[in-house]
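One chain of protein is taken out of this complex; the other chains stay put.
Coming up: subunit A.
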Amino acid sequence: MATETTTRARLRWGLLDAVVVVFALIPVLWIASLSFKTPATLTDGKFIPREWTLENYRTIFATDQFVRALVNSIGIALIATLIAVVLGAMAAYAIARLDFPGKKLLVGVSLLIAMFPQVSLVSPLFEIERQVGLFDTWPGLILPHITFALPLAIYTLSAFFKQIPWDLEKAAKMDGATQGQAFRRVIAPLAAPGLFTTAILVFIFCWNDFLFAITLTSTERARTVPVALSFFTGASQFEDPTGAICAAAVVITVPIILFVLFFQRRIVSGLTSGAVKG
């Protein structure tokens, strides 16, 4: 099985590949197809649109409801990603490199958070955020996003950090650099690919969030696209929002598709190294 490269084996693998690709893509193609259908053909049940239109996209980009949500989604996910990667990198560096009591505890705590049922936080966070004025604000969503992204960031980054040639750091220190300088000038550039991969994984995680976004927001001030989608009603109450929902869904799928297309290797190596070898 491992070495034979007969045409037969190739054909069999090709067939299996095709099954996987079709299975993975059908739901995505379907919602894209719906988003390009005209209102008249929307309910014809055909997989491929008979009449193509960009009307649905024009509609959603003309509404404040969607544009505000898109800005919220992008802003919240980017800020949360940035903070989570910075905090995660600091902790991961300490875990990979330094010897200090409490290290195991931190690894254990992050593991617990990774397994934590997020819905258990919904009620208390709702009440706490209302009291301190974070309810329905960007920081009110960014904080829980960071929290649940941190274990992912710490695990992935410490796996990456363990592969860096640390002798270079020692050399820098011999040349008179402090530990902090050695980290910034020597290790950080080497760690950049790992940081980038982690940032993609964390962004995907934040981008995907629905539970926190729907419980900790109440207006367009901080509502993200996944939540706005579930509230779409169409321009008037007699209008079917299906086309608009599908167009909005496609818009927030585009970044994911781009990430996957361009950084497939990184995402795979990040997920596999962080998850098991931690």
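Following the convention adopted for this analysis, a contact is a pair of C-beta atoms (placed from the backbone, for glycine too) under 8 Å apart; a residue touches a chain by one contact, two chains touch by 3 or more; residues count from 1.
The criterion applied here is as follows: contacts and distances are computed from a predicted model.
Peer 1: What protein name does the UniProt record of the undisplayed chain give, "Sugar ABC transporter permease", "Membrane protein", "Tol-Pal system protein TolB" or "Carotenoid 1,2-hydratase"?
Peer 2: Looking only at the record, the undisplayed chain corresponds to "Sugar ABC transporter permease".
Peer 1: Which residue, A:I76, A:L150 or A:A222, contacts the hidden chain when the whole complex is considered?
Peer 2: A:L150
Peer 1: For the chain not shown, which residue from A:F36, A:F66, A:F135 or A:W207 touches it across the whole complex?
Peer 2: Within the whole complex, the residue contacting the unshown chain is A:W207.
Peer 1: Determine and list the subunit A residues touching the chain excluded from the picture.
Peer 2: 1-2, 5, 9-10, 13-14, 16-17, 20-21, 23-25, 27-28, 30-31, 34, 42-43, 45-47, 87-88, 90-91, 93-95, 98-104, 106-111, 113-128, 143-144, 146-147, 150-151, 154, 159, 162-163, 179-180, 193-194, 197, 204, 207-208, 210-211, 214-215, 225-226, 229-230, 242, 245-246, 249, 252-253, 256-257, 259-261, 263-269, 271-273, 275-278
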